[in-house]
Structures are given as C-alpha cells and as structure tokens.
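One chain of protein is taken out of this complex; the other chains stay put.
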Amino acid sequence: MLSTFLAVLRRDLLLAWRGRADVLVTLAFFVIVVCLFPFGVGAEPNQLRAIAPGVLWVAALLACLLSLHRLFAQDHADGTLEQLLLSSEPAALWVAAKVLAFWLSTGLPVVAVAPGLALLLDLEQGALPVLVLSLALGTPILGLLGAVGAALTLGLRGGGMLLALLVLPLFVPVLIFGAGAVEAEASGTGAAAHLLLLGGGLAGALALAPWACAAALRISTD
Amino acid sequence: MLEVDDLACLKGDRLLFRGLAFRLQAGELLRVAGPNGVGKTSLLRLVTGLALAEAGEVRWQGTPIRRDREAFHRELLYLGHAPAINDLLSPLENLRFACAAAGDGSDEEACTQALVRIGLANQLDLPARVLSQGQRRRVGLARLFLSARRKLWVLDEPFTALDVKAVADLAQALSDHCAGGGMVMLTTHQDAPFAVAPRVLDVGAYAC
Partner (left out) sequence: MNSPERSRSIFRFAAPHNFYPLAGRLAPCFAAAALVLGVVGLWLGFFVAPTDATQGEVYRVIFIHVPAAWMSMFVYLVMAFWSAVGLVMNTRLSFIMSQALAPTGAMFCFIALWTGALWGKPTWGAYWVWDARLTSQLLLLFLYFGFIALTRAIEDPRRADRAGAIIALVGAVNVPIIYFSVQWWNTLHQGASVSLNKAPSMAATMLLGMLVMAIAAWMYTIAVVLWRARSMILERERHTEWVGAVLEREAQGGRA
C-alpha cells in the first residue's frame, strides 16, 4: 500500500541530496534576509529583540515560498508526474510523500539554523525552544498549502509570482500564530495556546491539502 | 477488453476529433495513425485517463475507467513523449523508481537485467544527463520487460530516436506481448517489423 509513498519519499530525498546546492541557496537566502533587518531598522538591541520573532518567521516563510515552485516543476517537465498520476495508489499519498521530502530538505534546515539567527537578533534565550517548535509545526503547513498553489500554477508563464499571490494570504494565519508563539514566550505569557493552534492547523492541513493538491495536479496535467 | 465510445477531444477551444470509437481485444496491436496535430497523443492520454474527455467514454473490462481508476491503472502501462527520466539519477535508479512508484517490483537484479537487455549494460550507473536521446528512451522502454503482467500497453512514439536494431527488438517485444494475450496501442511514424501487421486507427477520419 505504501510502496509509492516510500518510493517517492526516498527518491525525492536522494534528489535533494544530489541537488543540495538548491537547499544551500534557500538557507543562504533565509540568513541574508534576516541579516538585512538590522541595516534597515537600526542595530538598537531592544528594537531588534522586539521584532525578532516576526523577522525570523517572515524570512522563514519567504525562504519556503522561494523554493516551492521546485516541488513539481521538474517532475512535470520530464513526465514523471504523469507516471505518478497513473499509479494505482491514491495520489494524495504520494503528494504527501513529496511534501514531506520537501519539508525535510527545505523546512528542516531552516528550522535548524533559526536559533543561531535568533541570537543575532538578541532574542530572549528562553524563547528559543518555542521558536524551533513553532517553526517545526508551522513550516509543514506552509509546505502543504504551498503545494496546492504549486500544483495549480504548474507550467504557467510567471508561475512564481502567481504562486506567491495565491498562497501568501493563506500563509497569514500561520505567520500570526507562529510569530505570536515566540513573542508570547519572550514576553512571558506562555505560548501553549499558539502552539496548540499551530498543531491543529497542521492536522487540518495534513487531512485536506494532499487531496486538494492531487485534484489540482490532475487539472494541471489535463 | 478496451472499449472506446463516441470520444470527443477538446484542446483549448478547438475540437480535435469527435465520435471516435474502437474496440481493442486481447492479443491485438493497434496503431494510431494520422497527420501531426490531429490528436494522436491526446487520444492516448484520454485512453489512459490522464486527460478528461469532452464527451464519450472509455471502458476497461466493461467498467468506465473513471469509476475504477485504480483497477485500470494496475493493468496499464503508459509511456508518453517525455521519458520520465530524472537527470540526477542513474538509469538503474530511474528504472527502479518508475517500477516502485507504479507498484511493480523494483528488484535490483530484474531491473539490471532489463537495462542490459535493452542495451544499456555500460551505462547502468552513469547519471542520466550524460545519456543520448536514444539511450534515455531506452531507459523508459526497459519498463516493458518488467511490466508483462500489465495487460494494456499504451506507447506514444516508442520508436523515436532508436537505432535499427533497437527498433527490431522493440517490435519483437510488442509482438510477444500481444501473443501472450496483451494489448498494445501505439503511435509511430515509422514502419516497424511487427510479426503481424497492426490494425490501424486513423484519427484523421474523426477530425473536426
């Protein structure tokens, strides 16, 4: 039953490893965007500390968005997508595998370097675990929602900008709860509610997005 | 048996063909013919269920393919224009993935043999980006040797970019598949040495 899921997961991870330059570019983008803020708003530590959760989250979101168009583009171009759609297993399953591989190769590195960047912005040390946790819960939601957008804009002229226009409004709740969690922890009010809502959002996105994405892929390859 | 009734295909806002109907019985080899742009590839994609027909129906063993997509796809092998080869993977990795994703066994031994048989013995572990057009096609075609249990083969221009010997081998494999009770539906602009002359379906006759 899971053979397609596992095959896709293994292959996409292998491809991510062979094309690891792409992952590094995404990471570099994340780091540079965060480093731009002190130049823009000034290096006053109190101010940086105040905006740190939002900056880290917005940068993570943009890094994720930047690599989303890669999710199906290559498979669409070389015909692999057609073959996957002809698999006798439900498309939602291997879509989930692709998103999981995408998150492991793009989201997880972002989550991993975020605490280091948080130190640059002088974020409250106690809030670091919450930062990591909120990103770990939130970035998969971004991947799942973004996959639907990537599937819909497959092969379109200017697909990248269109993808951003489609998915950015949908990312807002994730941003609100994600950055909110870090801020709440830093200000001492506790982040449990935010994290629970993010977890609920992840469960909801996991249940719905792969189906929507599979339907979108069938429409886009028609 | 594959039954196609009253099929119409819309491309953009242009109707390519309509009223197209045929039957494909076990052991038959059907060649889809017609000039460029008449809708041969579109017809193949409609038959596989990848594309949505404007009108009409495709049935497999009596059941519309839309109703039981999974059962149909278990018995279908479709090789399209694009060979579904990723440049970063070796032919062996590509083939094993294609088989595993489709739900066929992806046993390394069997896959290696299939690649050797199709003439890629020396390229097994090279990245696919260094292969020639013809060699890439062969990687895709190697699946034919691993998919004998799939009854219906739908092949879009399988002979393109192959040399004479490879064409003969492939024609033999297709004939064998039919002799074993399978069905083959293909498009080609080339004359291939089939054991039995294929039936011809002229899409041009249904063009709008």
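Order of writing sets the labels: A and B. Residues in every chain begin at 1.
Heads up, the rule we're going with is that contacts are C-beta pairs under 8 Å (C-beta built on N, C-alpha and C of every residue); 3 or more make two chains touch, one makes a residue touch a chain.
All of these numbers come straight from a predicted model, not from anything done at the bench.
Novice: What are the shown chains that the left-out chain touches?
Specialist: A, B
Novice: Taking the full complex into account, find the residue in A:148, A:186 or A:202 that is in contact with the omitted chain.
Specialist: Of the candidates A:148, A:186 or A:202, A:148 is in touch with the missing chain.
Novice: Quick one: which of A:51, A:166 or A:206 touches the chain that's been left out?
Specialist: Of the candidates A:51, A:166 or A:206, A:166 is in touch with the missing chain.
Novice: Would you write out the residues of chain A that touch the absent chain, in ascending order?
Specialist: Contacting residues on chain A, toward the hidden partner: 145, 148-149, 152-153, 156-158, 162, 165-166, 168-170, 172-173, 176-177, 180, 201, 208, 212, 215-216, 219-220, 222.
Novice: Could you pull out which residues of chain B are in touch with the chain that's been left out?
Specialist: 8, 10-15, 18-19, 52, 54-55, 208
By our rule, only the chains that are shown with their structure count from here on.
Novice: Taking the touch rule as given, give the residues of chain B at its contact with chain A in the complex, in rising order.
Specialist: 48-52, 70-71, 73-74, 76, 78, 80-89, 93, 97-98, 100-103, 106
Novice: Considering the complex alone, what residue numbers of chain A touch chain B?
Specialist: That would be residues 3-4, 6-8, 11, 14-15, 18-19, 74-75, 77-80, 82-90, 94, 221-222 of chain A.
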